[in-house]
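Omission of a single protein chain aside, the complex is shown with its protein chains in their original locations.
A, B, C, D and E are the chain letters, set down in written order, and residue numbers restart from 1 in every chain.
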């Protein structure tokens, strides 16, 4: 059972709209090594887990899997913000307030690169596809049922995800994009450390191989800041009932040999949700004309029903 | 940001292993109208939401989307339980303790129906595919960016999901399968009511059309029990910080005209997790031989690190 | 612009329901060499046609393409008829009138072979997929824009389609299935002749190679009957305005060297539509309960509006 | 059984070649909510229809499905016209008559956007893919076998198709593209009305929700002209034998509440086919060199065989 | 540049036809972790290789990749042999010489399990698909361009391939199937050793983790025989010009800690090709009737032209 809070894992820094960067970031969302894949892979490995004595490994998978849902939320929101309003780059800037006025073609930008579906299928929002527009597929999910193999695969998966994000960082200077890319680079490294540490528990010694690729990412300023906070060596359980035993695996010296010690916490504080995106009439989104809006507002003005349910929690169950 | 608790939304009733039923249930997990799809569709609609004044609708989507993650957990766990151990139906029952002993072919059942990948790719666990073995795809996710259209689609989606689950109920008498099918039938109807009610807020009057299909499901005993508890008219926000305004939409008379009144709560109590599944040596799962197991246990025996982090919550942030 | 008449190209002979045969026939409907593919391939080749002086070839493609829509209708209807009611093979035959009565599982047949989607996704009807359940895809459509290549491909396509249908004939003795298979075998040969003849116009001499495979299909009684009627050497234009010049290509000696002469007609007479299939309450199809049915009948009882439009035709345009 | 006439449903207005617009229009042809999909969905729903008393609904589906084949023809022809000759935008305009002369690279335009397959796989023609180049798939087709659900889905489908076409209108000012887009916008609305009306027959009252999106499309001049002709409130049966009872459903006040009354006709008059496209030697299309052309013309010069078959029709059958 | 010899890497032991086993083996041919995938993955990693000083690693990849083409040949031939003639299991055994005689349905077996395409699309031969019938896809190929990551992935890939083959061994007792499965189990382990050794060169120490899964495969008699021959510790370069430097990596103690020493050779001797499969008239394969056969034989009887080309080799170039 899962819960949600209206807080974002990391701040999405404002910058100009940038549909090309948005399209590139789709790889990190719906790509073969993106967040939807890590999320689903770890959750399926958790659901199908075997071996009652190996519970700390199961809980580790559950915790990372739950964090990945929040990563999906973070990167999807970043993409939506990057696409939103990008048509204003086009045509007469004075027509911004009134797209399509005077016989213009307000969405013509959609024809000149990136993913045309951002404007045509969605209304300037994120899509469950990669940077080539290919949809995410369940074929990506790997669960062999063999624990050492799963850990090996997961380590490779996190390393590849981070490799791609480092390349993404070198593809765009947009601050909105980079703020999220940098956060995911550091968290991917934390997860790489998690699986590497789990394999150490099975006897492997990594010596100087990790991290892959080597963290020359520290020359990226946004990354450097997060590394200084030690986020690459911290694991979150996102376990509301605190039953997770992941901390039994994720402890001791970091397998990346960066001198840090691994530690486990329940969850980061995060940042408040950004406001809800404005309407885009040229996209017919959300598509509420004044009459419908009036109906909606009538609904919204009704008093919210008092909820008698106690705050969920160990005490309240 | 999302959290997890080690409780299942509904009890998975024990019964015999049944790989054919497991395969059928895959449709409800990874099919075009299954739980992975509803989960992803509502989450993407939440991430991309437009229209600051329509927040109660956004929160409704977030709440249902978060519940669907728990549905994915529930049905995946049910499938894993249905497949688990099914080879014991085959061959000499006295060889159960030692699969493959004496030159046997302990997994030969895998060749005679259902999804061979349940045994060959996974180790008797759930897969992100449908009942034909086709992988889930991002193409399923619908988010037009137009609120009335999204609501219309979501209503149709829940109705189709429930239709398929009613058919699934009539395909198998296995109690493990039916306990989860019945729960999802009733919750799908609750979600159908949610979207229908939201469309009522935009002016539609359904008269006697809903629910689709008509709830002759009440002749299914497991369903009848849940209907008596009113689960078809209850909405959960799964909102940990209680910021959800979904209750402004989900209230008043049920659009299914069954005489009930809609109400909103934070979350159900659920049931404790079943124990972790046993090893299946014939599948090399989890694949820890005595030496590796010893290493793992050495890890498990270390004291779990004391977490200094306070319980997450509005007060703790 | 296309028109429809409520007549079937060939009679679908009644026999027992046979879901395994139905599933096999899906290859002929939605498979890589099935009717959906030939239909779409020839229509796209018609839409994109180049070369004003080559109009007879364009019209040939249009005519075959239009016939193939009727083939899609014929084989889809055959499949629907083969699946319909097949659950009655199962369980207690006395419960036929009331599926699911007494705690039965009326759709349990769906778990034992064929395509489970026939019962779970559809309500015992045809699907746009092949005999493995793979969906039809636009990737199948071949249009190189080069006329000789297209003709060569189309010849190979019809030969392969007929080859597969001959194999289908040898897979089932069900008369419903065989009546449609036999008709399509003979019409595929007519189309094979059409493209072979068109290539003869470009200089090729086939000698004794055609048809591929050799028509040992004449030992199939249903095929023999149609061959005696000369259906393998007849081309239909399905051209309502009689502007088709396909007859300029399809004439003279048959390239199959069977002693027949090729001839062109507007259309076959066909047979009247079979009645509309009955309800399947265990499938919730069509899903009209008494109250809804009453509403529908109220609609049906209103007088059909008199149409002032003249019968379409050259004279009426 | 289907027939064809060499007339186009609406005029394709000439303008400059525009491969970017052509690519965008592919969404309307081979996309998830394009014409190939509506065509196949309604035809499959017709083939699989259940419920003898609901024949007017079946006939409605057949009529719309048959019209959609003509839509596929219209939009495919529009795309072919938009791509055709587009390489002349590139390089030295004096080399137009002789592509590739003097060592040029006449098809280099193909590398700079749109869908490279338009030039590389086809010869400047339409493809059965969407605006991202993804092939059409049978997975798009929805037929639950439950009539109310099918109607609900079809309504949503037409609304989404129209939404996307309104967005397409705002992406390009090319007159060739807009003439077809505008026609399809209005016809989609007619079909939206058809399914909405059918749901009214089952009890639903739409009040002011329809059409979705609201027809601010009337500010598009090409659309306004067609709306004035009332095309959004007219249904065609395309029923050659006039056996269609669709008119029993499609009558009375429009559910879009625009003050019009719904009416049913056999077919529109349409416009004559445009001429066959010229050769593109740089594409080797149609690929007939002088020798082959001579052979073809020898064929074409033969007298067209007199057809003895009477004009098909109720009298002629 | 590649060469072929008409020898098989290992003997395919004769046994009864077994279409269910054939279908299972398709996973090892066209599955996500099958031979087509390893072949393509290593060849692409070879073609795209970076780093002039790392040539021994490149050559290792080339050698394993070339061996995998032979694995594809071996397993495809095994599958073809397993399917071939399987219809004789059905119906009257006296009709074997004359399939379909007397109105029989000689291919009816195709409807009762396995992959119907084995009989319907092919003529009792292997297909480039997995055990669920899903086609092989280029998405499987992993080449990150980062050498340590590629090695890590390849190690995991070989381990997973071997895991699946061990499961396949436990699914069937057919000797034809098991002879090839056993050979591939041992060669996969050799390749697992190769990549593990390459990672040792980068510093990793595996201790007791390898092989994954542990070689309890030695209790499979066919595997035990090959292990005794040391095939799990031998690497072949398949390098005709002996320029491969793979032996610089693959040497020293085995990372599987089984006491063996790694060694490199050019190629195994293999076994002569089995004879060409007989005709299957019920499949129209090869489809040469007496007249065509006569033409072919006329060709075959011509003397084979004397080839003046010298035997290819370093000396002959």
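What we mean here is this: a contact is a pair of C-beta atoms (placed from the backbone, for glycine too) under 8 Å apart; a residue touches a chain by one contact, two chains touch by 3 or more.
These numbers were taken from a predicted model, which means no experiment stands behind them.
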Thinking of the whole complex, not just what is shown, which of E:13, E:173 or E:292 touches the missing chain? E:292
Would you mind spotting which of E:107, E:126, E:184 or E:231 touches the chain that isn't drawn? E:126
Residue of A:24, A:60, A:120 or A:267 in touch with the missing chain, whole complex considered: A:24
Which positions on subunit C touch the chain that was left off? 32, 137, 139, 144, 146, 148-149, 152-153, 155-156, 159-160, 163, 199, 202-209, 212-213
For subunit D, which positions touch the chain that isn't shown here? 99-100, 103, 105-108, 110-113, 115-117, 119-121, 133-134, 282-284, 287, 289, 291-292
For subunit E, which residues reach the chain that was dropped from this view? 1-9, 30, 36, 40, 43-44, 47-58, 62-63, 66, 69-70, 72-73, 76-77, 80, 121-129, 135-139, 141, 143-149, 201-203, 238-245, 247-249, 251, 263-270, 275-280, 283-288, 292-293, 295-300, 302, 304-305, 307-313, 317
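Keep this in mind: only the chains that are shown with their structure count from here on.
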Which listed pair, C-D, B-D or B-E, shares over half of the residue-numbered contact pairs seen at A-E? B-D
Suppose each chain is reduced to the average of its Cα coordinates; what separation in Å results between subunit C and subunit E? 39
Based only on mean CA positions, could you tell me how far subunit A sits from subunit B in angstrom? 22
Would you give the residues of subunit D that are in contact with at least 2 other chains, written as numbers and ranges? 32, 137, 139, 144, 146, 148-149, 163, 202-203, 208-209, 212-213
